[in-house]
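Report on one structure; see the data block that follows.
With one protein chain removed, the remaining protein chains of the complex are shown where they sit.
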Amino acid sequence: MRRGPRFTAGLVGLVGLFLVWEAASRTGLVPEYYLRPPSVVLPTLVRLLGDVGFLRAVIATVLATLIAVALSVLIAVPAGLLLGSVSWVRRAMMTVVEFLRPIPAVALIPLALLTFGTGPDTKIVLATFAGLWPVLFNTMYALDELDPLHVQTARAFGVGRLGVLTRVALPSAAPFVLTGVRLTFAMSLAVVVSVELFSGGTIGLGQLVLEASAGASQMDVVLAGTVLAGVIGYAANAGLEKLNDRLFGWNARGGER
Amino acid sequence: MRLLKEAGQRWVVFAVAVLVWELLARAADDVFFPPPTTIAEAAGELWFSPLFGEHVVPGVGRMLAGFATAAVVGVALGVLLGRSATAMAYLSPAFTFIRSIPPPLLVPFFAATIGVTSMQLPTIAFGALWPVLLNTVDGARSVDATKVETARAFRLSRAQWLLGVVLPSALPKVFAGLRLSLSIALVLMVISELIGSLNGVGNQLVQAQRDYALPAMWAWIVLLGILGYLFNTLLLLAERRALAWQPGHSPEAKTLATGG
Partner (left out) sequence: MTDLSKAGPMLEVTDLGHTYQGKDGAHDAIDALGFSVGAGELVCVVGPSGCGKSTLLRTIAGLVRPSRGAVSLHGSPVDGVPADLAVVFQDYSRSLFPWLSVQRNVEFPLRGLARAERASRAAEALASVGLDKAGRKYPWQLSGGMQQRVAIARALAYRPALLLMDEPFASVDAQTRFELEDLLLRVRREQDTTVLLVTHDIDESVYLGDRVLVLSKSPATVVAELTVDLGAERDQITTRASEEFVELRARVAGLLQGVPQQRSVPVEH
């Protein structure tokens, strides 16, 4: 629709955010020593992006997140299809699921560090644990919402149980799964960063930021890292949204469900 | 009879899982994976000791206070902003950007600025604000045209309009946002206490890690799971009450479908 003006307005808003930040810092509303203004932070960010050590940390964080998201999807989609379509399996497993889900993954960090050490495995395992739930639950609920007439149509054409699952249930659940993936990415990134923040031995953006914040010595680096993490999260979300529009335009505009 | 069978199905796998865990842990005799009975023993000691008052109460108190602040500010601001297409055209990307920052990464900044021992509550409030706010905006925006016209025809006052029409219409989305905010608040509570705090469950987890007190560590993890379950259930109950008027409302399906 009016993509042009909306886009400009949004851009103005983003610039405004940075201006407010600049002003808050310059006027001493928040002590400048802590809240370095963007006129300092953004050049720092540019400088850091040319730094190999920094880039390596960023890549370590993003890669661990992506692996965790992929693992979450690989585990949670089949599990969700199974739990969503076989009621006794669901009843049997739900108690275990309801027991595990509320445990915040970050609470497992100290334990996981003791058990698995400070390598990337710890990050990936914990981020996968946190990322499973949105995809799992979205897949299950998507199956609950599955249109019985779609199933009957497929069955009337002689499509078997497995065929109904892969050719009807899976495609109609796909938009829900992708919504889940968006949440999963945010969750996984948060957990990966948390592990890095807590454990000084884990290379990554979180560890870099924590080190820079020690004694508030390099607050520009802290803020630059935080802004970059925001950019990564924003880009991932926007990318997945775009993917959703492209793949599942039928869902948005169909409007029947 | 069928109910009995279903209840059996519900608990049998869980019971078997715990039993297998117990047997495996006993057989492996691994310090990292104590059997459930040992964990339960540790939990019994820890949860009912003065530690509960010294750590669980203040930590959870900060979490609830931060969450409540975020909820009040988020809903109020969201209802107001959601009805202004112009305001949101300018603000939406900026808000989405702030929301996209992984919440735990706020901790170092807040810790440096406010101080390691007092940053928990503001961090939680700030981090938990964005999902409620953005979801409320979304909900407030989607008031249908008929309702808008009906309200005009009855010449509702602005307060009546916002509280009587916009807010109820936005409620399903508001609750979706609240649930996301709650989980962020819990995560922030734990991570902010892990990184530095005088007290709190996270503080105790670090303590247990330093002492290699694995049963204690497991006991605290289980407690966090129970607390998470409890708060989530309370929120769901509140939602069910608040949305009882909605035909065919199933909170789970809606939340997750909208995603936030």
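Here the chain labels run A and B in written order, and each chain numbers its own residues starting at 1.
In this section, contacts are C-beta pairs under 8 Å (C-beta built on N, C-alpha and C of every residue); 3 or more make two chains touch, one makes a residue touch a chain.
These figures come from a predicted structure and were not determined experimentally.
S.K.: In the intact complex, which of the presented chains make contact with the chain not displayed?
M.R.: A
S.K.: Which one, A:F7, A:W88 or A:W250, makes contact with the chain that was left out?
M.R.: A:W250
S.K.: Given that one chain is not shown, which residue among A:G4, A:G50 or A:G158 touches it?
M.R.: A:G158
S.K.: Would you write out the residues of chain A that touch the absent chain, in ascending order?
M.R.: Contacting residues on chain A, toward the hidden partner: 147, 149-150, 152-159, 163, 167-168, 171-172, 174, 248-251, 253-256.
To be clear about the criterion, only the chains that are shown with their structure count from here on.
S.K.: Report the residues of chain A in contact with chain B in the complex, numbered from low to high.
M.R.: Chain A residues touching chain B: 5-6, 9-14, 16-17, 30-31, 34-35, 88, 91-96, 98-111, 113-115, 134, 137-138, 141, 144-145, 176, 179-180, 182-183, 186, 189-190, 193-194, 197-198, 205-206, 209-210, 212-213, 216, 219, 222-223, 225-227, 229-234, 236-237.
S.K.: What residues on chain B touch chain A, complex-wise?
M.R.: 6, 9-14, 17, 32, 86, 89-94, 96-98, 100-109, 111-113, 180, 183, 186-187, 190-191, 194-195, 201-202, 205-206, 208-209, 212, 214, 217-218, 220-222, 224-229, 232, 252-253, 256-260
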